[in-house]
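What you see is the complex with one protein chain gone and the rest in place.
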Amino acid sequence: MDIKRSYYEDIELFKSNTILVWSILFLVFLGILPWLVKAYHLLGMSIYILNLITINALVAIGLNILVGYTGQISMGHAGFFAIGAFTTVIFIVNWSFPLYIALPIAGFISSAFGFILGLPALRLKGPYLAIATLGFGMSITTIIKHMEFFGGRMGLQAPKLYLFGTPMKDIHYYYVIMIIAVLMVIGALKLIKTRVGRAFIAIRDSDIAAEAMGVNLTYYKTLSFAVSAFYTGIAGGLYALILGFINPEGFTMIMSIAFLAMVVVGGLGSIMGSIAGAALLTYLDIKLQVVQDIPAIGPALVAFSQKYMSMAGISNIAVIVYGLIMILIVLFEPLGIFGFWIRTKRYWKTWPF
Amino acid sequence: MLGQLIVSGLAVGACYSLLALAMVIIYKTSDVLNFAQGEMAMISTYVAFTLMESHHVPFQWAVILTFLFAILLGASFEFVFLRQAKEPTVLGLIIITLGFEMILMGFAGWKWGPDQRSLDFPVSNIETYNLFGLVMSKINFWTIVISLVLMFILFLFFRYTKVGVAMRATQQNQLAARVMGIRTKWILSFTWAISSMVGAVAGMLIAALGVLDPTMMMDPLLKSFASAVLGGMTSLPGTAVGGAMLGIIENLFGGYVSLAFKSVVAFAVIVLMLCIKPSGLLAKHYVKKV
Partner (left out) sequence: MLKKAFVSMALLMMVTFLMTTPGLAQKVRGVTDTEVLIGQTGPQTGPAALWGAVARGTGLYFKGINDEGGIHGRKVKYFLRDDGYQPAKTRAIATEFVEQMGIFGVVGCVGVGPGMAVRDYYTENKVLMVSFGCSGVTNWINPFNRYIFATYPLYVDEARGLTRYLFEQMKLTKVAVFYQNDDYGKQGLEGVEHYEKEKGLKLVASVSAEVTERDLSSHALKLKSSGAEAVVMWAMPTHAALLLAECAKIGYKPQWATSSTLSDSPVMMQITKGLWTGMILSYPIEPPDSNNPLMVKYRAWHQKYEPNERWGTFYYSGCVYAEPFVEGLKRAGRNLTPETFIKAMETLKDWRGGIGGPFTFTSTDHQGAKYVRYAQVQPDSTVKILTDWVRITK
């Protein structure tokens, strides 16, 4: 079953009926998830957090195409995220475009910037590229801040959208975002299996060898940046909508780092891993903040803080735990959550051997 | 005003180049881009602060103890985290240092709280030396001197001592170096220790120039990255050149073109620089052989 006899078998999305059924079940599950969350608040979730996770997953997928599949580094994806967010809001508010046009436009403008950033990336490797992209991310927000057109330092109020006359709330956004996300995930899965995706992977493994085999480095490297920026731009637009307000201060270097961490924690070169990484880190980022209230450990931590540390900074434990998770996953599971998944799968397949 | 801008630029450039120096030492030996550099320096500075403030240790002893702490911090980070990485990739190593950065920042916030502090430094940041109508605060002057001296010592160390040569060998080919009888692991720990100590010097000087708080190294760290890239990531004298150039360009840009975009100009400069000469000003261009 695992042997692929032709190319079409490889690019097929549902390789067997089992996978098809499970995929449909999963889609149905996604459909009813908001109701479950609303009724039971599983793990303290809310629909808004689901939306945020989905958006972050889109960014992580985009970034993974660049980092995991093409082997380039970007520490400036918050910049693309900001471009997507601001473009969407401006197109809807200033020029009253509908969302379904504004969002793709935001994606394409963002990918145009990705293309531009891709040009110097042709000559840069490793740390040099990391620093150049870092600079890009920082510069974008500074430039946005100084242009009154983008709301300047005050930020922009995102428009209130209406769906059949009723103002859209978290739950409506959930379905909009989820439909977009499902389409984009399928797009990413397909892209990786095509000529383009294979060219990306060839560049990652060895760009010189890839060039020798006839992969046009200039074209594919910039394309990878553009695709990655497209995903991030779309996600940025959605982010502006669910948040209702964006200001340039919201798109920091920390955000770029968080995106990168999602990709690495999820697993480099795995779309599903990116989704898992985004879900895990977003959730932790939001929920890790009330260490005092954790049963058993909480009071001990409070006592420890009072004695040796400061009570004022007790929330910083969350930051420490977050950093520790990043390190431990890279150390002990270099393929991230995806690697963990593969090992579990293999373990069950070969059980009891 | 031109002269004063250049002098101020040199002064701030010296801070950048000190941190860049710490970064280059590590990059030279182990190809790791250390994002935790700033926070390691910040923690060391806090240690110095606590020693002087709470335990009333005299300045000289506090500095020596801080150096010991910094050496321990750097070596143990290498030993506890980096060494454990199986088949590390460039990105994986960056993520580890980023994670360590968060741990340190969280720890500083937890231990010392978010309040701004001031580090008691024997050299004043307000009293000045005057020359031809140009002023430079005493601490700025000493920062420049210290950064040049440190750079020179390290340059000699890398070039002429046995350990320095071993460090270079480790960078070029770890396996071959080990075959030659170099204890590469020990060398790596040693590198991190030295780098952390240089970082602590930078941290204390930067804190003495302004204030001490858990986020104080964010901006200097990015600027020092920029100066390291400008000078060439593998060149020690390059850090001094890169730092000074960056400081002066920034200040001239702020003084004559636009203060608003001053914080962006560093990145524009490095992107331009990298497009023209990807390896930086003073480093040799190194092409990977297949």
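As written, the chains take the letters A and B, and residue 1 is the first residue of each chain.
Basically, contacts are C-beta pairs under 8 Å (C-beta built on N, C-alpha and C of every residue); 3 or more make two chains touch, one makes a residue touch a chain.
Keep in mind it's a predicted model, so treat the numbers as computed, not measured.
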item: Residue in contact with the excluded chain [from B:G106, B:G199, B:G242 or B:G280]; value: B:G106
item: Touching residue (missing chain; options A:I101, A:M154, A:A209 or A:A300); value: A:M154
item: Touching residue (missing chain; options A:E12, A:D170, A:E211 or A:E333); value: A:D170
item: From A:V21, A:I101, A:L163 or A:I297, residue that would touch the chain that is not displayed; value: A:V21
item: Chain B residues touching the omitted chain (full complex); value: 1, 4-5, 8-9, 11-12, 106, 109, 114-118, 125-126, 128, 135, 137, 206, 209-211, 213-216, 218-220, 247, 250-251, 254-255, 259-260, 262-263
item: Touching residues (missing chain, whole complex) on chain A; value: 17, 21, 24-25, 28, 31-32, 35-36, 38-39, 41, 44, 46-49, 52, 142, 145-146, 152-155, 157, 160, 169-170, 239, 242-247, 249-250, 254, 285-286, 289-290, 306, 310-316, 318-319
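Rule of thumb we're sticking to: only the chains that are shown with their structure count from here on.
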item: Contacting residues of chain B [partner chain A, same complex]; value: 27, 31, 33, 81, 84-92, 94-96, 98-103, 105-114, 218, 222, 225-226, 229, 233, 260-261, 263-264, 266-268, 270-271, 274-275, 278, 288, 290
item: Parts of chain A lying in touch with chain B, wherever the complex brings them together; value: 67, 73, 120, 123-124, 126-128, 130-132, 134-136, 138-139, 142-143, 146, 206, 208-209, 253, 257, 260-261, 264, 268, 305, 308-310, 312-320, 322-327, 330-331, 334
